[in-house]
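A single protein chain has been omitted; all remaining protein chains appear in their positions.
Up next, chain A:
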Amino acid sequence: MTRTLVVVGHGMVGHRLVQALRDRDTAGTWRVVVLAEEPRPAYDRVALSSYVDHWDAGKLALENADHAGDDLVELHLGDPVVAVDRDARTVTTASGLVRGYDALVLATGSRPFVPPVPGHELPGCFTYRTVEDLDDIRAAAEGGGVGVVVGGGLLGLEAANVLRQLGLDTHIVEMAPRLMPLQVDEGGGALLRRLVEDLGPSVHCGVSTKEIAEAPDGLRVVLSDDTELTTGMVVFSAGVRPRDDLARACGLDVGERGGVLVDDACRTCDPNVYAIGEVAAVHGRCYGLVGPGYAMAEVVADQLLGGTATFPGADMSTKLKLLGVDVASFGDAHASTGGALEVVHNDPVSGCYKKLVISDDAGTLLGGILVGDATSYATLRPLVGQALPTDPGALIAPAGSAGTGIGVDALPDEGQVCSCNAVTKGTIKDAIVVGGCTDVAGIKACTKAGTTCGSCVPMLKQLLSSCGVEQSKAICEHFEYSRAELFEIIRATRVRTFSELVEKHGRGRGCDICKPAVASILASLGAGHVLEGEQATLQDTNDRFLANMQRNGTYSVIPRVPGGEITPEKLLVIAEVARDFGLYTKITGAQRIDMFGATVDQLPHIWRRLVDAGFESGHAYGKALRTVKSCVGSTWCRYGVQDSVGLAIELELRYRGLRSPHKIKAAVSGCARECAEARGKDFGVIATEEGWNLYVAGNGGFRPRHADLLVSDVEKETLIRLIDRFLMFYIRTADRLQRTSTWLESLEGGLDHLREVIVDDSLGICAELEEAMSEHVANYSDEWRGVLEDPEKLSRFTSFVNAPGIPDPSISFREERGQKVPVLLPVPTVGQTNEVAEVKQ
């Protein structure tokens, strides 16, 4: 018999329950009705602040959140439950829907606490919990100005960061004497305040908000010390309160400090009713983090299926990077355990504060606080409650000094590596050793570890290598270095030939992996023509013949058509060349014309004609900038707001010939309609009324990815400066054949880190990056012209060394739709196994 489960609230925890139940209830014993107040299916609230990076709510979507295709799940959005009748076992929604239940789960979460300050309901006052909240804040921030955040805790600092990203002059008001009072102690708080203030926001601690009043140009906020702030908006982020009103109304017990009172099994005083997530008060205690909520969801799924799981209590550790400052707090951070000892390392110069709390016998780690540098969080947190593997001082010694970097090996199998999803080291090891996971993505898919806040990902990597999964960074057998390291070696030592490099820094003679990679690095560093001397032998065939090899060994030719703009005269030249050499022609996806079927010996003749007519190499063959595609733009288009064609041409001419770890595609759209599909490109520019928005690290192809917004409304000079930095930073640090999209995803710290480096210049390398780009621009010359002018380079374009001028007799064509296409040789096929071609990214 199928029973009915009604879930009230489709937040992160409610969703996890439905998912867990549907995964395990293979017999279909439960039908699930989900009644949700919000207008969209459950989304990743933990990542809510990242919404300002893209304003794309789709990116926050949780896996399978709409339960599409599952007949046993009925999801009603935008229709909150208003009443529960426990005798009749029914619930009623605002729209009048009535549903009966066999089991009811309350997963209604919390609401932001808004202190009852006079004026807290005025327009311009916001909370910070939902996508809609952020949309409202964004709209109000339109004109810039000042923003005040009430609350200097975890969420308050997140909100402050968002206001700062929206360009507001930000103030943080915190009643406690320090920021993040729940997580950090006085020492950590002092440093945190300094680091936050260094980034811009003004911090007011130890004061409360006395009054908010309407002022001529916005709101006037009066603090308890009579400071007055004139602001465009106030964001309340002063804690949360469980949404237990439904429970109260139907007579369920609630906790002393609110929340629906439940036992270890998450059951309320009514055995048919459960509560999970932030609304649940397990033995009176509410948990404001998603990890414990997920654990409760798993418990209830188990109970509904006849199991006996109970909630084990939870770890309230947190790590976050707020305003670019690392803060982590874990275990008994405030040393409240009797006799606990503290070991503190406070370095105001380098801006880091670390405290470990250990048991009175100095044998067990109890907790700790890290501010400024929380890299050791991933290893320290799972050690809580465990014997210390080494002297506690060594655990928090500054990075780089001896004794740091205790690894994952120190952790017992039952230690939790991922606290968000309660995954132990043992489970992850199983996934690697038994389940055969060979990378972080595999572990995520198999165990859910690393899928929520991501702070445990470094541990997952360590576990892979400690289980013997080769995570070698060596580019190939000839060099022990990654591409980024090779780049730095070549840059620093000014080695300019492969032979010298492999002799001094590698072994053997090189291969088809390291040679093209080094050739590309040399080219990025401006080592002259790509076919000069030894460099010619390093190139993949496409670069060796400056054309794209096709399946029958012939080549295709693509001249550059910057921005896709071309005159009729030039079109005629292409048409004549294609006709005279009998080439198949096709318009490419990148707004230019491809001519196919040229033999090696034809290439120079074809290019002589093209170069004479003013064409240059289009680098369609290279790991280099391909094109900057454009829409028609404001010159002709009646919707366009900026000249996208002009900018695309300027950018394409600036970056033409730039060699990189993989190809680079770009586009410029002249208005928000985005006809150039700029967000599918490595860098994309979209015109706004005020200037240009720059998006980075998009991709089409095999793994589509929407580009992320890096900056908005900048003028052209800033735009170009940022693209210069972005491209050069990518060229220096990416792996071989890594597109910008995968590069950004693998970059520790992701988009925030990228923004810090290339917008805020946190590493102090921007001047160098710009300098490198201006060298590229100054030294550019057309590769094909270089070949035509050099007899030695030209001499390589022959089919046979002993029969110059004779084309390869094995090449033949037939006709299809009025053009020629290749005929393959009539040779028996050999097995296509072990194809070692790289997957096109």
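The rule is simple: a contact is a pair of C-beta atoms (placed from the backbone, for glycine too) under 8 Å apart; a residue touches a chain by one contact, two chains touch by 3 or more; residues count from 1.
What we mean here is this: contacts and distances are computed from a predicted model.
A.B. asks: Can you pick, from "Ion-translocating oxidoreductase complex subunit C", "ABC transporter permease", "Nitrite reductase small subunit" or "BLUF domain-containing protein", the UniProt name of the chain not shown?
C.D. replies: "Nitrite reductase small subunit"
A.B. asks: Out of A:Y128, A:F545, A:Y584 or A:W743, which residue would touch the omitted chain in the full complex?
C.D. replies: A:F545
A.B. asks: In the full complex, which of A:T26, A:S350, A:T567 or A:N802 touches the chain missing from this view?
C.D. replies: That would be A:N802, which touches the missing chain.
A.B. asks: Which listed residue (A:G151, A:P242, A:P516 or A:P661) would be found touching the missing chain in the intact complex?
C.D. replies: Of the listed residues, the one touching the omitted chain is A:P516.
A.B. asks: Which parts of chain A are in contact with the chain that was left out?
C.D. replies: Those residues of chain A that touch the unshown chain are 477-478, 508-512, 514-516, 534, 536-541, 544-545, 549, 551-553, 799-803, 806, 808-811, 824-825, 827, 829-838.
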